[in-house]
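A single protein chain has been removed from this complex, and every other one stays in its place.
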Amino acid sequence: MNTFRIGGVHPHDNKTYSAHQPITECPLPQKAIIPLVQHIGAPAQPVVEKGQKVKVGELLAKAGGFVSANIHSPFSGTITKIDSTVDAWGLRMPAVFMDVEGDEWLETIDRTPNIVREFNLEPKEIIDRISDAGIVGLGGACFPTHVKLMPPPGKKAEVLIVNGVECEPYLTCDHQLMLEHGEEIMVGIKLLMRALNIQKTIIGIEKNKPDAIGHMQNLASKTLGVEVRPLKLKYPQGGEKQLIDSCIGRQVPSGALPIEVGAVVDNVATIYSVYEAVQKRKPLISRVMTVTGKSLAKPGNYLVRFGTPLSQVVELAGGVPEDTGKIIGGGPMMGRAMNNIDMPANKRTSGLLFLPEAESRRVEPENCIRCGKCVSACPMGLEPYLLSKQAELQMWEEMEQHDVMDCIDCGCCLFTCPSHRPLLDYIRMGKAQVGGIIRARQAAQKK
Amino acid sequence: MKNLIVAPAPHVHSGDSVRRNMLLVIAALMPAYVMSVVAFGWGALITACISIAACVLFEWLIAKYILKTRPTIGDLSAVLTGLLLAFNLPSNLPWWIVVIGAFVAIGIGKMSFGGLGQNPFNPALVGRVFLLISFPLQMTTWPLPEGFAGGYVDAATGATPLASMKQILKNGNTDLISQLPDLWDLFIGWMGGSLGEVCALALLIGGVFLICTRVITWHIPVSILATMAVFACIGCPEGMTAGQYIGYTLLTGGAMLGAFFMATDYVTSPMTPWGKIIFGIGIGVIVMVIRTWGAYPEGMSFAILIMNAVTPLLNMYIRPKRFGEKKK
Partner (left out) sequence: MDLILIALLVLGITGLVAALLLYLIAQKFKVEEDPRIDLVQEVLPGANCGGCGFAGCRALAEACVKATSLDGLLCPVGGAPTMEKVGAILGMEAVAADPKVAVVRCNGSCEARPRTSLYDGVRSCRIQHNLYVGETDCPFGCLGCGDCVAACQFGALSMDPKTGLPVVDEEKCTACGKCVKACPRNIIELRKKGPKGRRMVVECVNKDKGAVARKACLNACIGCGKCQKECNFDAITVENNLAYIDFEKCRLCRKCEAACPTGAIHAINFPPRPAAKPAEATAKPAEAAKPAEAQAQPSETTKIQLEKKEEQA
């Protein structure tokens, strides 16, 4: 069975809490806050005004550049103000505030449950519809999808790799989406193959989801050029570069994009929203997120419209458990711990994980015993022990020489360290510093 | 709602710890220790207990009163150092020499560099080599395996098979070779030698256990033993078959103990697979050079210490294989 070649770890997957819970729709809130930064790149520019009435699916904010994405209204109602709000990490971000009134959708959106399989569109039309719908990668990075579909001149996509890996422990939303909306995902794949003008697609799914593998294999057998590849269980298989290595055995060069080896990677949730955008004309206004935790009353997978306060989603899942010590946005390996749950759901929130207090505390670090376990765990083949020491000593140049910019933040080093050293904390800090230095140097060279 | 805890990702841990690794190594040494108690009786018990107790005590004293840091004896590294030191000593060594060895191992070999993780040389071997040079007579008087009948300091002594073989080969009395113990005796460890190094079978079991529990990787032991075997194959002396000589090379002296337990010490061995292989080859070559041409019959300790010194260099120059090629 295939997997990527370098490093990796095996965290306990803990998916049983929310696995196979049917996707439940979260009720509409009374007031909603829609953040204007829900993607990587420039913030979107608001095109609505205070007091304006909007319908579901109407454009709220326009992409603020090539690498940016449109934001549409997930609700119908009145805009009350455009102001800054506080995100789950206490930082300020611009947002549109609105009072929700009823649930009135734009007439152009097809709300029937029928699956629309046929299409007769040029690649350009498909990409335009994706771009208009504000679709971003829902796997976590939130990179605008239309950018990926337009390879730079001279580069040709050869294969579409569909990420159904969900290697993060606890999360099950992609798994459930594949089970419930496999057919739509297949249509989405065909749309993307048409948009990229390619004939081959590989769906990568880890073997801890045998029902999803079976279901997708069944569907793929009816579709030309689509193949399901069961993958060995190993974290971080869902990382873009690791997944390409697992599926087609090519390694993306350092500092390059997947298109360099002819691959385009998209998450199943992204592909589902591509289907909705192109075939149903429904922009990206909601996503499935996993709300889970050992002590949560009703862990499950919830369909949440962007702008719904996370606290409301938590209520649906049975409220914050008594023993909660840490709430994580996303999975436990790469998700960020939050300091409040008032933040609205957005394109980035793939999950909410409640860790009991006993599991929330870090263990006091000891001396590095130079066991080299971080080196063998690093999926990028870096030397985390060295990089973290260099960051501690502020040796930025040496860090750059040791390829710190290749670090993908996966957390394998810290996960595996027997001395519990905060390796990734320092490396991440160093990466931010080195990144700044490199950008400054490039800016100076341009002048 | 009470205040939430916030920390950078990742939020879960493998559950591995220094203590767990040390415990596993100690567990892996147990079969060999049991065999040495069977072979050397009271001596093996007394020497090991003194060595461990002295190492732990010295670490605690130095950490508390000299370095003034939180004592780290809880991580069991001192226990392991003590046990490994005892494994490298003859079981009839007077108790005060063992204490001196423990002091050198912990005090000079480890704590003077700042404690666990900072020492460039394997502490147990530093202690052992110090004793070997300071007390050459006591350190090379090997008790014969007589079980509990033998007593402690007054045990009957004799030469190790390795030393006898070297003597025989040096004098050219090839007809005396047949008087050496046969390979099976060597394999189960019924011979004179240091406390823990004699039973190759038990050490092999422990080593395989460590590799299976992923405490160590196969690179260092395999490269050391393979290098020694190749060397023995090429340099096979007259009057012995190659198989016999390889058997003697690998089953006598500290080869097994060194390859599986001493050279694989985390702190003093390289981190990357290729670094480990070069490290192992280096040890294998130096051991065979010392055994063949050196003054000492056995050179495992020296070989490991010499390669320990090369470790930082290997860590610096042998980089792990990066993901993807460098984009120029």
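Brief remarks on what is shown
Labels for the chains are A and B, by order of writing; each one numbers its residues from 1.
Everything below uses one rule, namely that a contact is a pair of C-beta atoms (placed from the backbone, for glycine too) under 8 Å apart; a residue touches a chain by one contact, two chains touch by 3 or more.
Just so it is clear, the model here is predicted, and its values are computed rather than measured.
From the set A:R92, A:R111, A:K124 or A:K156, the residue in touch with the chain omitted from the display is A:R92, counting the whole complex.
Set against the missing chain, the residues A:Q38, A:T172 or A:N339 yield one that touches it, A:N339.
Remark: the omitted chain is touched by one listed residue; of B:L4, B:M22 or B:V267 this is B:L4. When the missing chain is restored to the complex, the residue among A:Y17, A:Y235 or A:Y426 that touches it is A:Y426. Contacts to the hidden chain, counted on chain B, fall at residues 3-8.
Think of the hidden chain as still there; on chain A it touches residues 86, 89-92, 336-337, 339-340, 360-362, 422, 425-426, 428-429, 432.
Convention: only the chains that are shown with their structure count from here on.
Only residues 6, 9, 11-12, 89, 169, 241, 245, 251-256, 320, 324-328, 332-340, 353, 355, 357, 359-363, 366-373, 375-376, 378-383, 385, 403, 406, 409, 411, 414-420, 422, 424-425, 428 of chain A touch chain B when the two sit together in their complex. Of all residues in chain B, those touching chain A in their complex are 1, 4-14, 16-18, 20-21, 72, 75, 77, 114-118, 217, 266-268, 270-273, 319-327.
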